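Left out: one protein chain. Kept in place: all the others.
On to chain A.
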Amino acid sequence: MEHDFFFPAAPEGLPGADGYFGAFGGRFVPQALVAAIDQVAAEYERAKADPVFVARFEDLLAHYVGRPSALTEVPRFAAHAGGARVFLKREDLNHTGSHKVNNALGQALLAQRMGKTRVIAETGAGSHGVATATACALTGLSCTVYMGETDMRRQAVNVARMELLGAEVVPVTSGSRTLKDAINETFRDWVARTGDTHYLFGTVAGPHPFPAMIRDFQRVIGVEARRQLLERTGRLPDAAIACVGGGSNAIGLFHAFLDDAPVRLIGCEAAGHGVRSGRHAASLSAGEPGVLHGSRSYVLQDDEGQIVEAWSISAGLDYPGVGPEHAHLHESGRAEYRPVTDDEAMRAFRLLATTEGIVPAIESAHALAGALQVGAELGPDALLLVNLSGRGDKDLDTATAHFGLEAAR
């Protein structure tokens, strides 16, 4: 297997040694965590230069996750997207059902290298929690997952999966009882137990080096998709489209195209009931720069820096912040971000299911809705690449309730 195929080295560039992507990123954490985070940063630098680590990671991606993931053309769906050609990068076909496993395995191997015996993680939709519980079962690490009480209710299937995999799932009852509060609670755990515990953070946010390291573990998505699309169509896409909550699947897709100037990079944020309703999770479209969970980025906040609760039908996008590299790509103009409402996402969800026989995660359905818009804007000559970041098994209750179908309970 090609050495740089699954774990391609990120090009030299951002972030700098201080962890900043332009004006965003950095490390806003208590002193009690600095030593542990320094250890993660130093060990990651050593690991990615260590052929044994890289080979182990690539082997797991190939023979455990099932990479490379398929690239599927979806013509019946695309007929509703202005006739554009649409290809889906099938991260939903990964073991555990989403892109989250790429990062979870990378960090679990890193935790082992650091001699940690216990892993903690936050989860929103449960995809990262399931991926982490899976990686911990595989590597023999103890696993505790913090999950908002609200999310435990709407993603009950994933709670059961995590428990079957041997993880402890701890309900979080503070604040909005969703992803933001689950992250708060996981940080609290880590501050008290850095000695034996690694915080396996799930998205490209948090303090340096998490945004860069997790991006590196997810870059494989775009590297594969770029090559697959060139092989299949002989050209690059007009747009690469992904949903953005914290932004790990999007940065994983975008990164391989950063230097391909004609390729538009389009992130679809969760607009919930609409950005003007105040009930949304569109940090880049409607937020402002601030500090949340250890880095400076765009956040939903009031005029005095209190974080405002987010809203989305999708638990995985229901987060009032976004990764700092996205904030940088937004300000530089290299990527564009557009809001997609609950209703738009759910229409795309059902359309993909009924036209192509693929039930997407509700998170990924935001990217599909974006593709319907972009296809209509660009017309039939357009070639669109969409990251289908996860599958919708976990969302059946939410979807059946949304569509008024008889729930299979």
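Please note the rule applied: a contact is a pair of C-beta atoms (placed from the backbone, for glycine too) under 8 Å apart; a residue touches a chain by one contact, two chains touch by 3 or more; residues count from 1.
Going forward, contacts and distances are computed from a predicted model.
Trainee: Hey, which one's the missing chain according to UniProt: "ABC transporter ATP-binding protein", "NADH dehydrogenase subunit L", "Ribose transport system permease protein" or "Tryptophan synthase alpha chain"?
Mentor: "Tryptophan synthase alpha chain"
Trainee: For the chain not shown, which residue from A:Ala36, A:Leu105, A:Ala125 or A:Val322 touches it across the whole complex?
Mentor: Once the missing chain is taken into account, the touching residue is A:Ala36.
Trainee: Could you tell me which of A:His128, A:Arg154, A:Lys180 or A:His280 touches the chain that is not displayed?
Mentor: A:Lys180
Trainee: Could you tell which one of A:Ala49, A:Leu164 or A:Ala192 touches the chain left off the display?
Mentor: Of the listed residues, the one touching the omitted chain is A:Ala192.
Trainee: Can you name the residues of chain A that touch the chain not displayed here?
Mentor: Within chain A, the residues that touch the unshown chain are 18, 26-32, 34-36, 38, 174-175, 180, 184, 187-188, 191-195, 290-294, 299, 301, 303-308.
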